[in-house]
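Note sheet for the following structure.
A protein chain is absent from this complex, but the other protein chains hold their places.
The block that comes next holds chain A.
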Amino acid sequence: MSTWANLGLQDSASPLMEQLIFFHDHAFMLFFNNYVNRFLLHGQRLLYLLDEINEPSVTLKSIGHQWYWSYEYSDFNNIEFDSYMIPTNELSTDGFRLLDVDNRIVLPMNSQIRILVTAADVIHSWTVPALGVKVDGTPGRLNQTNFFINRPGLFYGQCSEICGANHSFMPIVIESVPVNYFIKWISSNNSSLDDWKQVLVS
């Protein structure tokens, strides 16, 4: 997530985002040194990389509503839950204002993840900057993308398409955990993990 005095991109948690950051830094360096042709090639390589076909092991469905996200894991136990922002007055002392949610998306790290995004009412956009993902959720349409998380932790994002009064108050939080913890979570059908540290301990 953005920390104080963050001006640039967040550190990547995905190999594709890492490449995007390299391209960004490279292009700026070349831009200021007036070499145009080289970064066109780099950009094209990245464009193809982003469209690579891979076999995802987990599929997540994300539905945007006014003004919360709901998620479905249909591969396994048909887990479904809603994810609302925690209001500022109910936040814990170390809670992040406008970012923390009641139910986080739990995903396994080092696995290809497919996400299908749609919306129930107006257009929303599902974004996680650290993973380099931004997918619009349009009513009546399924948009698909893949991503890969290469480190554990919490990754925050916010709705990126104006969707009404509380557009700024429907964040996304991914909790990336090792595969065995994910399997444990799925099998216990727990839709809410309160503290990320607990996962490590157990």
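Just so we're on the same page, a contact is a pair of C-beta atoms (placed from the backbone, for glycine too) under 8 Å apart; a residue touches a chain by one contact, two chains touch by 3 or more; residues count from 1.
To be clear about the criterion, contacts and distances are computed from a predicted model.
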{"item": "Listed names \"65-kDa microtubule-associated protein 3\", \"Alanine aminotransferase 2\", \"Mediator of RNA polymerase II transcription subunit 21\" or \"Cytochrome c oxidase subunit 4\", matching UniProt entry of the absent chain", "value": "\"Cytochrome c oxidase subunit 4\""}
{"item": "Candidate in contact with the missing chain, chosen from A:30, A:46, A:91 or A:186", "value": "A:91"}
{"item": "Residues belonging to chain A that touch the chain removed from view", "value": "1, 3, 6, 10-12, 88, 91, 93-97, 151, 153-154, 196-197"}
